[in-house]
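Missing here: one protein chain of the complex. Every other protein chain is in place.
Here is chain A:
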Amino acid sequence: MSTEFVNIGTDKEPSMVPPEALQPDTKEGREYWEMVATGSVVLENQVLDLLLEKINESKT
């Protein structure tokens, strides 16, 4: 179980997500994003945008 969350926001405005959220191609990441698509995990719109931005950054 993941307990160490990652801050994808700033120190002033932290947005904590589990590490698998940033690894969508892993088994755990796939499960996490499936939960987003089916409403099991709720991401605020801003956090969703930030998360997608971070994933894209890590791929380039």
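By definition in this document, contacts are C-beta pairs under 8 Å (C-beta built on N, C-alpha and C of every residue); 3 or more make two chains touch, one makes a residue touch a chain; residues count from 1.
Following the convention adopted for this analysis, contacts and distances are computed from a predicted model.
One chain of the assembly is not displayed; among "Formate hydrogenlyase", "Cytochrome b561 bacterial/Ni-hydrogenase domain-containing protein", "mevalonate kinase" or "Glutathione import ATP-binding protein GsiA", its UniProt protein name is "mevalonate kinase". Counting the whole complex, the residues of chain A in touch with the unshown chain are 1-3, 5, 16-18, 21, 24-25, 27-45, 47-48, 52, 55.
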